[in-house]
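Starting off with a structure, shown below.
For this view, one protein chain was removed and the others were kept in their places.
Chain IDs A and B follow the sequence of writing; residue 1 opens each chain.
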Amino acid sequence: MTPLTINGLAALSAAGDRPEALARRVAALAGERHPGVPIGGIVTEPLPRAEGHALTDFDVRARLGRRGTSFYDRATALAVVACGDALADSGLTVDDTNRARVGVVLGTTVGSLKSTSDYTRETLVQDKPYLVNPMLFPNTVMNCAAGQAAIRHGLKGINATVTGGPLAFFNALRYAGNAIRRGYVDTMLVGAVEEFSAHRAWASALSPAGGEVAAGEGAAVFVIGSDAGSAGNAAVCAVATGYGPDGTAEQALTDCVARALHVAGAAPTDITLLITSETTSSGRRPQRAAALRALGGHRPADLVVSRAAGDCGAATPALALAVALGLSGHDDRPPSGLVLLTAQGTDGGVGAALVRR
Amino acid sequence: MRRVVVTGLGPVSSIGTGVTAFGAALRAGRSGISRITSFDPSGFPHRNGGEVRDFDPAAWLHRLPPERWGRSSQFAAAAARLAADDAKLDLDTVDRGRAHAVIGTTSGESVVVEAFTARLVEAGFDAVPAQLVEQLPAGRLAHAVSEELGLRGESLTLATACSASNYAIGYAYDLLVTGEADVVFAGGADSVCRWAHAGFYRLGALTESACSPFDRDRSGILTGEGGAVLALETREHAEARGAHIYAEVLGYGLNCDANHPVAPDRDSIAECIRIAHRNAGITPDQVDYICAHGTGTPANDLVEAQAVLAVFGPKPPPMSSIKSMIGHTMGAASGFGAIASALAIDQGFLPPTINWSHPDPQLADIDPVPNVARPATVRLVQNNGFAFGGNNAIVLLGAAR
Partner (left out) sequence: MSGDNERYEQLREIIAEVLEIETDELTDTGDFAEEYQADSLRAIEILARIDKEFKVEIPQSELPELRNLKATYDAVARHAGWQD
């Protein structure tokens, strides 16, 4: 299968709004966990812990102006800014000659949980339950961020929103690859976004896998195409997703890694870095174990990006890819080799991607 | 290039569960609208919706423990089980790694989000049970299908709002055409909830008692719910096991208005129709019936009709809205549309637009199949789905050839 070239990217995370920022933090931490920052300034509700990994200085109005942005929720704001930054990084100018051929697909867990929950709250606590704000109604729908990105940047091609939590970015990559290979569009903006809110912080803390790292937020978007003229660029070589029913998720993930290697025509030893979507780096790590089983005896370097970025849900693997492309190689040479990214969603949902740097 | 066929239909709806009951209700023009019971609607001026009354997940599900899954996931899994049964598909004979689940939704596990919210309003975040948090992720709708049927292929929930089922069917079609899959269970699910009821009311888009698309006096939608899943296979796979073929999926088209978050856009919808026709390799004159998005709001029905006229000329094919019967089932809507379309082809009838009493002079060229189902030879159907975010999606189904 033809690899899809990565022609531009953007990553907004607690480490900063430039893609290099998070890569630098990851390198500086050398595997240690970042404690996060006090979050009380942007969230008024009680939190499960005082620290989190949020872009505390992020101001959508400073980036995009007031018009059209005051009713954005945080996830939408992060996504729209990231899409704009990624387009700028790619050098692609969107105009009437190509806008129908440029699309967007974004990954999420539940959209903006705060937007939907607050909307419901209004119907519960107000005298008149129907006096909700119509301007905020679109924010309760999970496709809000992708739809607003299309409006802001004039992208009339395929516009999709995929769910899956940590798996969502892999779903987005597959969805985008299909749209390009089937000839529906030439270029896709592919990414994932998750906002920091009390709702998410609690959902993260209360979830079975939660606890070790604090909740975070971020957005990463990649401009992907099948352009022959960008052969030197990084490229997505294979993405495999699957499901392991009856508690067989680990086996399903091993199968996905094997399938991705097969599709990419790669050998395990081509892999120089493994990045999992795990939010824990101590004790048993099922994702790492499942991935390594498909690599024979090969043991690439491995990285848990949530230790630097926090639990960013759907955005974690997208940020991880930005980190992988932003990290310097040995002796500050450009990074090389294949990166293996893995994710496990809820239940039996799993995915793996191979990206050439 | 492989061809893609529909071999099983799984509707869980307010007018009937299972293809026999649903098909009979469509022909009879039954209404599934009643006073809402899944939340207390007494504070709202309008109190009707299309609820699936007495839905008993345990009656349909073989493997999924209902208590661990939200209502929308239960709808999706039950609908998929019904579709598998209707297709007479023995899953033990299927390569499970090449069997996928693709489910569309607008609001995912909205009932769970509302229970989460009610708890935090009453007692604070720290009082929210972990069990509710586990049920929040929207990705579980497709996972419920994969778990219930034991599928090991891709398990994807698309959240492209009210056209999401058409997105799901389209993506499933591609998985089958390109040889990645043998079988895909595709469709959508959503549940009636307070926030959508409130939001649509506030937009002035919620009608009081009956939804009457294409009527001069139409005044909005009624929120509905359910699960609508189709079993899709490559024709080879279906023929090898001697399956009944309801219809063939000919292709689909997607585009984005990139204009307004909620207002439909005539030119963009017309363009989406043209894209769908081009992708399916058909021309407008071949279309026998349009299963309309037809929400029953003044704006949608007018804009949809204008877009259809722009592509089809002054004599478009009959175009009815099953939302008149089941309300707007959100992410499941175009899945129900696809099921109705497959039945129209297979059984030779046009589903009616019920509650229709006054011709709209602005829609004079539209034949909404008023009130009574009509026998017809249906070879090719266009199933429309539009959504917030300008996410337009149109699927074309044809008679098995």
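One rule holds in what follows: a residue touches a chain if its C-beta (ideal position, glycine included) is under 8 Å from a C-beta of that chain, and two chains touch if they have at least 3 such contacts.
Because the structure is predicted, anything quoted here is derived from the model rather than measured.
Student: Touched by the hidden chain, which of the shown chains?
Tutor: Taken over the complete structure, the missing chain's partners among displayed chains are A, B.
Student: Given the contact definition stated above, which residue among A:M1, A:A50 or A:L131 touches the chain not shown here?
Tutor: Here the residue in touch with the unshown chain is A:L131.
Student: Tell me which of A:T2, A:S70, A:T269 or A:S336 is the one touching the absent chain.
Tutor: A:S70
Student: Which is it among B:R27, B:R81 or B:R202 that touches the chain not included here?
Tutor: Selected residue, touching the omitted chain: B:R202.
Student: Contacts of chain A with the missing chain: which residues?
Tutor: Considering the whole complex, chain A reaches the absent chain at 66-71, 128, 131-135, 137.
Student: Pick out the residues on chain B that sit against the missing chain.
Tutor: Considering the whole complex, chain B reaches the absent chain at 202-204, 260, 262-263.
In this text, only the chains that are shown with their structure count from here on.
Student: CA centre of chain A versus CA centre of chain B: separation in Å?
Tutor: About 28 Å, centre to centre.
Student: Spell out the residues on chain A that touch chain B in their complex, using ranges where they run on.
Tutor: Spelled out, the residues of chain A in touch with chain B are 45-46, 48, 99-100, 103-104, 108-111, 113, 116-117, 119-125, 128-134, 137-138, 140-144, 146-148, 150-151, 153-165, 167-168, 171, 174-175, 178, 181-182, 184, 198-199, 202-203, 206-208, 241-246, 252, 255, 345-349.
Student: Give every residue of chain B touching chain A within the complex, in rising order.
Tutor: Residues 43-45, 63, 97, 101, 105-110, 113-114, 116-118, 120-121, 124-126, 128, 130, 133-134, 136-140, 143, 146-147, 150-161, 167, 171, 174-175, 178, 193-196, 198-203, 254-262, 268, 271, 279, 387-391 of chain B touch chain A in their complex.
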